[in-house]
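This report refers to the structure that appears directly beneath it.
As you look at this complex, bear in mind that one protein chain is not there, while each of the others sits in place.
Chain lettering (A and B) follows the sequence in which the chains are written, and residue indices restart at 1 in each chain.
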Amino acid sequence: MTAIEPVTAIIEARDVVKSFGQTPALRGATIAVQPGEILAVMGPSGSGKSTLLHCLAGILVPDQGEVWFAGQRLDTLGENRRSDLRRDRFGFVFQSGQLVPELTAEENVALPLLLSGTRRRPALAQARPWFDRLGLDGLENRRSGELSGGQAQRVALARGLVAQPAVLFADEPTGSLDSVSGELVMSLMTRAAHEHGTTVILVTHDARVAAYADREVIVRDGQVTSLTGAAK
Amino acid sequence: MSVPLTLLGLLEREPSHGYDLKRDYDTYFGRGKPLPYGQVYATLSRLARDGKAIAGPAEHGEGPDRKRYTITPAGIAEVGHWLAEPIPPEPHLQTVLFAKVVLALMLGRPAEQYLDRQRAAHLQRMRELTDLKEHGDLMDTLLADHGLYHLEADLRWIDHTAARLDVLAQAVNQ
Partner (left out) sequence: MIRLGLRLAVSGGREAITRLLILAAAVGLGVGLLLTALSAINAVNAQNLRHAWLWTGTVQEPAGHAPAGTDPLWWSISGDNFAGRTVVRVDVAATGPRSPVPPGIPRDPAPGQYYASPALASLLRSTPAGELADRYPGHQGGLIGHAALPSPDDLYIIVGHTPAQLAHQPGTIAVKTIATAFPTGNAVNPKGLPTSPPDEGVGASGVDLIFSVVALALLTPVLIFIATATRLSAARREQRFAAMRLVGARPRQISVIAAVESTVAATAGVAAGFGLFFVLRIPLAAVPFTGQPFFPSDLSLSLRDILVVAIGVPVAAAVVARLALRRVQISPLGVTRRVTPKPPRAWRIIPLLAGLAELGFFVVHGRPVTAAAQTKAYVPGFLLIMVGLVIAGPWLTMIGARIMARRTSRPSTLIAARRLGDDPRGAFRAVSGLVLALFITTVAVAAITTQDAKEDHPVGWASASNVLADDLASQPPYANQAAPSARSPLTAPGSSQALAPLLAQLSRIHGVESVLTVRADGTSTLPRALLGGSVKGFPSAYQETGPLPAGLVSCSQLDRVPGLGRCPAGATVVSFPKSLDSAPPAKSLAAITWPAADVPAGQLSGRGVDSIDVATNGSQSAVEQARTRLEHANPYPGFNTPLTLGEVTAQLTQATNAYTQLAEVVILASLPIAGCTLATAVAAGLADRKRPFSLLRLTGARLAMLRRVVALEGAVPLLAIAAVSIGVGFGAAAMLAVLQLQHPLVPPGAAYYLLTAAGIVASLGVIAATFPLLRRITGPEVARNE
């Protein structure tokens, strides 16, 4: 199988190099993600997979290489434009600590909308249906400290999806959860993604979580490889 | 446990007597259950018949035991194929995986690549089982979970082994 440059990739990294001080985390990582696919990025801890995700999402700017999203260079954009992209086109579900404790659950879900200038009432109206969809009825006015781990992750998922993003980035989304809650979160995530055609980039070391994806790649020594030697 | 292929793999190292092959098999793979001589010679004969091995001229002296077998190119290809080809993921295939890894190390084959391909196959199977869970009924879900956990255990072993390949290679090739 020859590797054909997928022109239709919605988000891709080309030869990305990123170091933290003396430690190189990525040494020429290349990956292309197709629209609508769910991709698992696996690898041992410290392999650089989270760093790759951060570079793809515009959270970090690579030292070398390029990051493309929807046909545009992402890594050359300024801090403000990248923030806007994260707010409007991307969604995030991280392992923990991502909800704002001072806001209620529905305000947390509506946060991306509030940040982009949507008025309070329409933003909350847009957020509310997600509570029902993700089995969070009645929790709209709870603070994050009053939610269980699984509930908090589903709230985070709702927040990640509320702005109908093109790409959802998930980094060990079930890492702090027990197996049943974790399964629930992954099931809901993939279903919602399929429904809306959202691309999902899922970083995990857990094979059962990776099994929810359509395909997987491995990050080893700062580079992306495929297990079968097929196109990445 | 594929005895013919294992014996063939052992044979690939060097032309050997049936006796030697049995001894090595018992050492590495027997685990307390030595291979009957009869099975050894029957297997070797069949392999010879299939063109994967050639029985050399009988040595002077004692009877059919002392025939020396040599692997043929076809046999080498067969071993290569077998090693490279991932096993259909099923539970309880540890012993086969184990054998493949050891042999790959002995033969200086790229064990890592084989492990990767096995990982991919496992993950594909896990995807299928996960899909089954999403769309199946309760019984399907339970069975799928069972399979998933076992597959995960396999993957864990693969990860663990992959991390120690160089040490294992040293031990095996002494």
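Annotations for the structure displayed:
The working rule: a contact is a pair of C-beta atoms (placed from the backbone, for glycine too) under 8 Å apart; a residue touches a chain by one contact, two chains touch by 3 or more.
Source: prediction; values computed, not measured.
Among the chains on display, the ones the left-out chain touches in the entire complex are A. Considering the full assembly, A:99 is the residue among A:99, A:134 or A:170 that touches the omitted chain.
Checked against the full complex, the candidates A:17, A:59 or A:125 give a single residue touching the omitted chain, namely A:59.
Residue positions on subunit A in contact with the hidden chain: 20, 54, 59-60, 79-80, 83-88, 90, 92, 94, 97-103, 107, 111-112, 114-116, 120, 143, 145, 159, 176, in rising order.
The definition used in the following text is that only the chains that are shown with their structure count from here on.
Averaged C-alpha coordinates give centres for subunit A and subunit B that are 40 Å from one another.
Put simply, subunit A touches subunit B in their complex at residues 44, 187, 190-191, 207-208, 210-214, 216, 218, 226-229.
If you check the complex, the residues on subunit B that touch subunit A are 113, 116-117, 119-120, 122-123, 126-127, 129-130, 134, 148, 151-152, 155, 159.
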